[in-house]
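This is the structure I want to talk about, given as structure tokens.
All protein chains but one are shown in place.
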Amino acid sequence: MTEILGVNAQALLPDNKKTDRPLFMVFAILAFLATLTLLASAAGYRASADWRSDLAESITVQVKPRAELNRGPNGEPSDPAIARNILLQLSAVKSVTILPPERSQELLEPWLGDTPLPDDLPLPTLLDVRLHAGQILDSQQADAALLAANIRADIDDHRQWDREIKRTTRAAQTISLTALVLIITASITAAIFATRAAITGQRRLIDVLHQVGAPPSYTARLFSTSFAMVGLKAGGVGAVAALLLSTLIGLLFSSSGGFSYFQPGLHMAFFDLYLVVAVPVILAIIIAIASWRTILKTLFEEIYP
Amino acid sequence: MTEILGVNAQALLPDNKKTDRPLFMVFAILAFLATLTLLASAAGYRASADWRSDLAESITVQVKPRAELNRGPNGEPSDPAIARNILLQLSAVKSVTILPPERSQELLEPWLGDTPLPDDLPLPTLLDVRLHAGQILDSQQADAALLAANIRADIDDHRQWDREIKRTTRAAQTISLTALVLIITASITAAIFATRAAITGQRRLIDVLHQVGAPPSYTARLFSTSFAMVGLKAGGVGAVAALLLSTLIGLLFSSSGGFSYFQPGLHMAFFDLYLVVAVPVILAIIIAIASWRTILKTLFEEIYP
Amino acid sequence: MHTPSSTSIPSAQTQPSAAGNNANIRANIRFERVGFRYTRDVEILSDVSFSLPRGSMTFVTGPSGAGKTTLLKLIYLHMQPSRGLITVFGQDTSQIDRKAIPTLKRRMGIVLQDFDLVDHLNVFENVALPLRVAGRKQATYRDDVLGLLKWVGLGARAHVLPQMLSGGEKQRAAIARAVIAKPEILIADEPTGNVDQDIARRLIRLFKEMNRLGTTVVIATHNTDLISEDANVLALTNGQVSRINTGMRVKV
Partner (left out) sequence: MHTPSSTSIPSAQTQPSAAGNNANIRANIRFERVGFRYTRDVEILSDVSFSLPRGSMTFVTGPSGAGKTTLLKLIYLHMQPSRGLITVFGQDTSQIDRKAIPTLKRRMGIVLQDFDLVDHLNVFENVALPLRVAGRKQATYRDDVLGLLKWVGLGARAHVLPQMLSGGEKQRAAIARAVIAKPEILIADEPTGNVDQDIARRLIRLFKEMNRLGTTVVIATHNTDLISEDANVLALTNGQVSRINTGMRVKV
């Protein structure tokens, strides 16, 4: 494997299992945390996207009853019909259905039980508003238009919900991003530390290689390849462990019934499998670059004139 | 500082700022992550405790209206009074108040608007049940007792809510604990790695110290003290940074209005300040022990006969 | 550049002196039918027997690979013999408690073949290391160390790092470190391999002065020019004693 890169690293560097084992663990843990963070934020993203598209597609408008009823020619209240026309003129609206009074009664059932309601009970009328895909209803505009027609209506566009979801998502993203940046920084610094330690420990090898005419890139490749290999293996272990843990959590939650926040995200996606490959590779690349730069810098500062 | 421990570590070990800087960063990041995890779970714990005590103290029972009304001697419905007596017999219940019909109407307002309601509208009656502090209502028992008296009632003990909170809290705890265990493991392995690297790099110093008659504990103290100092300083920096970040997040969320999940926990507590002292000290102790053990093991295996 | 100036041997204050007083009967070295092998195959030393009286000075000679360094390592408790008996400071080395070894080491001075100077400590600090490990404060030994450095020709190099020394200068610094604590036993492995004859003779004079004041001195060298006619010589060939002074023969 390492031979491909032109240097047989394993044979020139000491086979220092004892020193490498803790380094392996550090990288494995970092990869584990990185993968977990990525999986969690992917899950969170999917969940919030699901919710928001659910919320966005259909909006319920409640047209409130008035004391002096304003009835149409066939005796039905005319307010809902007017509201329907107003709403249909908005560009985002695809269709508006006036729901039958039974639906309004259903809403009251939890409060009033299934006792027959008096006929003259002023029930609100529900309108089911469907939007064009990807469009958002400007509810302030709709409010204003309805108010202008002297119609008292409540637009339940889940604004409060939506705002909370957005906010939760934003907070989660900030935390994930901070964590990721820190994990990457930790990987880089761990790689730099390991390289510097290796330079100190293998100073004689480096001096001798210089003495016998090895160019700096030869020596640098020796070290960065060996560290990158450790990172790749450790990253693989960490990423797989993270995937297993997240699958386990997903299974636990989905088997014990619906769970609003966690569940939508915890079904495994193809993306998660990509992560398990990408994290170790990216980790190895980060480590390779960090240690390559560190050793070349040291070589040019201290050894090569 | 290090002189206190009997060895002037700074003078005998090389003043290796370059090698120590990445180690410092690794420890600082680990301390940052640990503090953040602890702050978050402390906040989460406080939040869930707040919610649950809010929820637990008062319970709302809705007694449903029936078609054939069962009125008492003064013409008021007798179901609520019966329900009240049944509930008062439960050991957890401190008091039960029958709320006036206006409160029931308030519930319907969003649906029916503020139009005057017909007198014969069958409204449910609300009972406000207060519990003894720390006691929990066994709602299945209450349900059964009410059903036996042929009363149709809904006990809104927020069971669904409660279950979700418990579940979220448990999931968050599992994740925090996993993260903490990983962070501690990473600290230990980083300390072991740094110690092994130092042993390789400072092998000559160790040999010479052995040669001139330094006992193993002298050499071990030299290294573990120096690493513990790095850990203490780095831990301090990381913990303070984490506190600042969490305070900042707290301020951002509280200034932009109520936010159900995050806010309750993000006000700073005294406990948080303890954490900022405890994390670096614990980190330093962990590092000192890990490096002390590592170096003594190596000394006895490789150098002292 | 920094060849020794013509100052005379430093005064008793800066010189080993106390050693003689507390170096009693224990301070001698005795090998009885000692055999040693690093790996399973060859015996590097076999049936080596000799006794070095307290306050003696002995040269160990022999070709490269004869076992000189191995013999010295056995004396300074670096290893245990595979068979036979070694007594140092009157104690059977196989019976010495592990915890007592640092204390015994502090009573010895050792110059290794590849002078073990600590890279990041300057010459003064390197030489003062044994005193520091013994818990002494710098103020109490500063003058002694500087005086000794002057004597070995490193007076002007006290505050430079070892990497700034020439080969011979390093060797002299290593010797200074071995003698600074006035050891009861001084062991030197090829101490003059990297210096010219003039300095070599000067160093041998230092060893002789230490010996005169009571230190038992053992020097391994291939530089036979340095060995005077009347010196004690222990010659090794193929892991066996091939020549030995009558006074050092051990009765077993």
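Going in written order, the chains are labelled A, B and C, and every chain counts its residues from 1.
Everything that follows uses one rule, which is that contacts are C-beta pairs under 8 Å (C-beta built on N, C-alpha and C of every residue); 3 or more make two chains touch, one makes a residue touch a chain.
Here the structure is a predicted model, which is why all the values come from computation and not from measurement.
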Left-out chain, listing which of the shown chains it touches: A, C
Hidden-chain contact residue, picked from the options C:Ser64, C:Gln95 or C:Thr246: C:Ser64
Contact with the hidden chain (one of A:Ala43, A:Val129, A:Ile188 or A:Leu209): A:Leu209
For chain A, the residues touching the chain missing from this view: 11-15, 204-205, 207-216, 218, 304-305
Positions on chain C contacted by the hidden chain, ascending: 1-3, 38, 42, 44, 63-69, 113-114, 153, 164, 166-170, 172, 189-190, 193-199, 222, 224, 238-239
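Just so it is clear, only the chains that are shown with their structure count from here on.
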Length of the shortest touching-chain route, chain A through to chain C: 2
Per Cα centroids, the chain farthest from chain B: C
Chain A and chain C: spacing of chain centres that average the CA atoms, whole Å: 69
Centroid spacing, where centroids are CA-atom means, of chain A and chain B in whole angstrom: 23
Mean-CA-position distance for chain C and chain B (Å): 64
